[in-house]
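One structure, as structure tokens, below. Some questions next.
Of the protein chains in this complex, one is absent; all others appear in place.
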Amino acid sequence: MSIGILDRVAQLGRFGLDQIQSIGRAGVFLILAIFSRAGFSNRFSLLTQQLYSVGVMSLIIVTVSGLFIGMVLALQGYNILIRYGSEDAVGQMVALSLLRELGPVVTALLFAGRAGSALTAEIGLMKTTEQLSSMEMIGVDPLKRVIAPRFWAGVISMPLLAAIFSLVGILGAVMVGVDWLGIYEGSFWSSMQASVSLVADIGNGLIKSLVFGFVVTWIAVFQGYDAIPTSEGVSRATTRTVVYSSLAILGLDFILTAVMFGEL
Amino acid sequence: MTEASDNFIEIRGLTFHRGDRTIFNNVDITIPRGKVVGIMGPSGTGKTTLLRLIGRQLRPDSGQIFVDGQNLDLLSREELFRTRRKMGMLFQSGALFTDLSVFENVAFPLRIHTKLAEPMIRDIVFMKLEAVGLRGAWSLMPAELSGGMNRRVALARAIALDPAMVMYDEPFVGQDPIAMGVLVKLIRMLNDALKITSVVVSHDLNETASISDYLYLIADGEVIGQGEPDSLMNSDDSRVKQFMNGLSDGPVPFHYPAPDYKKALLGGEVG
Partner (left out) sequence: MRMRTVEISVGGFMLAGMLALVVLALKVSGLSLESGKQTYSVTGMFDNTGTLKPRAKVALAGVIIGRVTKVELDKQTYMAKVEMEIDSNVDNIPIDSTASIVTAGLLGEKYIGISIGGDIDYIKDGGRFEDTQSAVILEELIGKFLLGSVSDE
């Protein structure tokens, strides 16, 4: 029986070591990808291509989700605030919750599902079909040629997507709150403008989305690069990307919120 | 040193482990310049691993590998990339870049390693594609090619930089007889026309034997036989015989090691 318990402990230890090892590998991988100087004349067009598949292709889902979330927030907020005669505060409520929380977080979750999983699958497939090896044999570092442009495209796209999400959300709230429920437009905007601050709300939301973009893309490209080169390995890596990114987003969101808005 | 210039690749005392498994145990292989050398053996004996060791995508646990007289272990990163330019490699799956067209795939190594003007690159690419008979397919994407065409484009890419040696990783696997015949002819033809060294890793006996000048037979991490194809065919070694004649049982057993079947049936412990 005691052997059984020891085995369990050893298993746990091995699991812990594996995890730490893979975090270490991911760190080295990231540093190599970011700080390697790409010697290609066409690295700008490589980045453009990735901005297209990572950023532009995520636009539709981000815009549609933002619109609906803004509309729902306005509707829910109105129904509660009308009881206190403060329906003017709907604008303020929607803007603050979008800029501080929902914009960065929901965009990052959608981004992980849409772009992150696609990145992992694409890189994993390139590994499975030996494209990465053959690139190495031709004398090109896949970290520079394949990983770096995808990573930067993710980091650049995320804040832009989050800004679009928040703006579309607020416009959705205007549609529901002002045009449909009949909140007076002037006080809708003025209550918003009185409480939203450029640095504390928009700036911090932007920082959040940058951090999320960095982490999600990092997880996605590493999982693809580290995938076991079989179809099963790639599909597992894709699942891991979505799970790890979602957990990382929500955990980091709490930490960032505590640091940014903790004193208030 | 005269030997080094005659032999493009020399492998001395190569030992390589993957986990607990010994893939190679003190293996010596010599690949002479300008010849087609076949490296054969049952599946799972690490033939692909050997090619990766030669390209130094993997490093041996012990032993030396010389490519064109240079010890791979002592090369700096820069020198390694320069040495790799002398080696073209045809991967098992072709490994064409799926997001580039046939033309761009073949042009890829040229764009990376040379500063040639666009018309020049165009001429070279069409020349290489002509050599594999696929000049007409230059605008297609890899997904639109058949398996055999895919491998021929990959071959054109492998020879784009005029390497001194081309390594073929299982070139015949999964090919129909026609595509196989085309590849066999191409490998021999390119070897003679471009005066390059060819290493063919395969377990397809007849095709490999028909084009090779020299054969190595690898099993259980060791070289179990070597020689010209004819002499290997008539070898007395039982292991060589089993492989060359495709016998199902012999020194390489049909059964995976297991406890006695009768005992297992009678309710003995499994494993």
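Every chain is named by a letter (A and B) in the order it is written, and numbering of its residues begins at 1.
Operating definition for what follows: a residue touches a chain if its C-beta (ideal position, glycine included) is under 8 Å from a C-beta of that chain, and two chains touch if they have at least 3 such contacts.
As the structure is a prediction and not an experimental result, all values here were calculated from the model.
Engineer: According to the contact rule at the top, which chains on display are touched by the left-out chain?
Structural biologist: A
Engineer: Touching the hidden chain in the complete assembly: which of A:9, A:31 or A:194 does that?
Structural biologist: Counting the whole complex, the residue in contact with the absent chain is A:194.
Engineer: Who touches the missing chain here, A:26, A:181, A:202 or A:260?
Structural biologist: A:202
Engineer: What does the interface between chain A and the hidden chain look like in terms of residue numbers?
Structural biologist: That gives, for chain A, the contact residues 45, 48-49, 51-52, 55-56, 59, 81, 84-86, 88-89, 92, 95, 99, 157, 159-161, 163-164, 166-168, 170, 187, 189-198, 201-202, 206.
Everything below uses one rule, namely that only the chains that are shown with their structure count from here on.
Engineer: Quick one: report the Å distance separating chain A from chain B, using the average Cα coordinate of each chain.
Structural biologist: Once rounded, the distance between the two centres reads 42 Å.
Engineer: So in the complex, which bits of chain B are touching chain A?
Structural biologist: 52, 55, 57, 81, 84-85, 87-89, 91-98, 108-109, 111-113, 154, 157
Engineer: Please name which positions on chain A make contact with chain B in the complex.
Structural biologist: These residues of chain A touch chain B: 40, 42, 125-126, 129-131, 133-140.
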